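Some chains have been omitted; the remaining ones sit where they do in the full complex.
In this document, chain identifiers A and B correspond to the written order of the chains, with residue numbering beginning at 1 in each.
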Amino acid sequence: MSQGDYRVADISLADFGRREIELAEHEMPGLMSCREEYGSDGGCLKGSRIAGSLHMTIQTAVLIETLKSLGGDIRWCSCNIFSTQDHAAAAIARDGSAAVFAWKGESLEEYWECTLSAITWPEDDGKGDGPDLIVDDGGDMTLLIHEGFKAEAAYAKDGTLPDPTSTDNAEFKIVLTLIARELPGNPQKWTKVAQRCFGVSEETTTGVHRLYQMEAAKTLLFPAINVNDSVTKSKFDNLYGCKHSLPDGLCRATDVMIAGKSAVICGYGDVGKGCAQAMKAGGAIVYVTEVDPICALQAAMEGFRVVRMESVVARGDIFITTTGNKGIITEAYMSQMKNNAIVGNIGHFDNEIEMEQLMAATTRVNIKPQVDRFVYPDGHGVIVLAEGRLLNLGCATGHPSFVMSASFTNQTLAQIELWRERESGKYARGKVYVLPKVLDEKVARLHLASLGVELTELSSEQADYIGVKVSGPYKPDTYRY
Amino acid sequence: MSQGDYRVADISLADFGRREIELAEHEMPGLMSCREEYGSDGGCLKGSRIAGSLHMTIQTAVLIETLKSLGGDIRWCSCNIFSTQDHAAAAIARDGSAAVFAWKGESLEEYWECTLSAITWPEDDGKGDGPDLIVDDGGDMTLLIHEGFKAEAAYAKDGTLPDPTSTDNAEFKIVLTLIARELPGNPQKWTKVAQRCFGVSEETTTGVHRLYQMEAAKTLLFPAINVNDSVTKSKFDNLYGCKHSLPDGLCRATDVMIAGKSAVICGYGDVGKGCAQAMKAGGAIVYVTEVDPICALQAAMEGFRVVRMESVVARGDIFITTTGNKGIITEAYMSQMKNNAIVGNIGHFDNEIEMEQLMAATTRVNIKPQVDRFVYPDGHGVIVLAEGRLLNLGCATGHPSFVMSASFTNQTLAQIELWRERESGKYARGKVYVLPKVLDEKVARLHLASLGVELTELSSEQADYIGVKVSGPYKPDTYRY
């Protein structure tokens, strides 16, 4: 483990990381354009402190260095214990791009320590030791602040400390333990962090869902920009990213031939759509499970068999959960699967698969890192990828650079908006926003040239005819693409 | 021509029409379910007058007879001069399902006379001779009322009659002529029609666009429900309907082999997406033209070459316009195409292709109905389908029953809403509404069983986890599917 104002697996991987970062820059035209457009005069983020909690990959390294080149002072952690690419982290640490706290294979305790480190600047400049801006993925960094804030309020009232035994959730126990440990020594930390923060830009469906819940409950402590629902994020990263990275993860983990297999995709949202397409393209027989009748009808129109899990559990060779919900692949289902059926999650949290129940019911045989066979007493086993966490990050390298460039250009534009408008009141505390369509279209525009796309321009007569400006936006906000 | 309180091409086609209507009923489970659910006690539309302007096809016949079975008193015309299926019209006329005024190959003058007939009840019951409810497609019936209303206001003021020479648009000249002719004899007709009308449900992008313009200009005279933007309409009919009916129209019109050809799809909205997929599936090399950078990036991600027309005009074998805009395939482009290049429109109005300019520049050779070769002086020609109007309706039979069942179940639910809430104020004059998501999901739900789809049900624990009800709706209104 290498350490300074960073903690990474092996700083000597920095050269390798740097070479891959350079290749990735070539594939991330949106971010590189931002460096040019917004980087002059010290950059439009000059003076800002940015804390990020987002898979510490090569692509994220290009995001970090983009924010850095716009003037940001950056601290970073990963948002998943398996998703860090250690050579990426090493390059970022060695070259001083950010203070980074991330390695592949963190324990859950280490994970939350890293989050704490990433959010805490070594010096308190009087405005609190936290960031001005947050880049979040899944909302863990935001959660820590809000839990800390809540605990400080209770503590201020009557000295109560959070009680880890109050929850069954193993991970939440760790969060409460950490907050309880820090609270007596710094009883205003989170309150000041929350006050200082000008906003968070959130990457994923799950994190956004949490934000809207807090907005509704009026507990959200700063403004938030929902990056996930930019068209150039959710209709690209979720769909095309997963279409790419599901087979990649399956291949690296298991080398299994997809052609001829029966693949069951649980959920037919954007992620599920990409996964189902990828399995079909690979020659699998694809089954889809779905609760939403509209998505189910879409799946049917594409030629996918839409079934309930119990109809297909004994027939499937590959089971992938994509839902963002929990309890999708239960232990009871796994007990009925064929020997060596492959089970993976590309949705969000590891509770999509009943891992705890599975571990209780079986013996675990590790095949190689991130690939385990869980063997039932009767001798049949299932192969679970990445311990039920995101298989594309755990078993492969996540989404490819190009599609992440679209997502991260949205992040960059969101950070710029939050910083630029920090005093204007445009983004109010407690509210969740999406980026205006014209910025969404801008993100797309920045990715066309490198693909050789020729965009047609409306004549002003045509623009008038359909009631838009020649320069866009071209669609109403409700348009579904 | 056969006539009564109807006007159709040949009433003797009624038996054939009836047999095809019966087959179509089997493919339209949403409509058949509505007959069951809403048809008792005379039907929930009992007492209503409904006027429709919508392609008079077999599928529309099932819609008409659904509205009839719910109690409606119905008059109908087509919304396109080529789209009527004469055997469908004959069956509807003979069996008294509606007073229908429609045949394939109307002149433009006849077209507007039919619209007038469909909107005018023989008796004026004191509330005006118009309908209580309108089903519109493209907005022509709504346009006629609004233009009539405008003309009556001017006439009331100072006796001015509409002046057909005030416009260059050949079709609009006809509209003004017709209004001017009727005005002196019935100077309050349109004013009373507008007052009586409880609302219109509109089928298409183009018609909806007109409605929003009128809403913004505060000139819309009654409430409107935008059926087009139900997910189960625009993401199904536009996409899967066109995916089906583009190749169908091309084959029936030209028998051309799609494999190996270069196809240029102008526009990559839902219609363009369906068309591009269909041409790809048929083995064509597909080019896409697009003005919206987001849609362009989607096309690129699917492996389509996105180009400007001028880059591809000399290479394409098949050119299809899908935009809803005008002047897309100009005469100048057509003059540069390969000999026997095929040109067709599946977007909306025939001004997507510069037909007038083409006719002026070439000699027309009719190959068969709806298929013409326009020959330039240098001997090369282009083959234009359906005179530049909707090729899937002009050259084939439009969208298939199943997908129209989804669209028309939305229409039926919209009509029910407008009639049920006619006194409640839920739908205000001058405003445009979409159906609530729960009805959208209901439409989908009604189409699952016939495809053998098994829908999964959320546990209440899962529903709570993602913050929805077990019975839906499952997604926020902004969800894009």
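In the analysis below, a residue touches a chain if its C-beta (ideal position, glycine included) is under 8 Å from a C-beta of that chain, and two chains touch if they have at least 3 such contacts.
All of these numbers come straight from a predicted model, not from anything done at the bench.
Of 4 total copies in the complete assembly of this structure file, 2 are presented in place.
Just so we're on the same page, only the chains that are shown with their structure count from here on.
Each chain gets one centre point, the mean of its Cα atoms, and the points for subunit A and subunit B are 41 Å apart.
Against subunit A, in their complex, subunit B makes its touches with residues 209, 212-213, 229, 231-232, 234-236, 240, 270, 289-301, 306-309, 311, 324-327, 406, 434, 440-442, 444-445, 447-448, 451, 453-459, 461-462, 465-467, 472, 474-478, 480-481.
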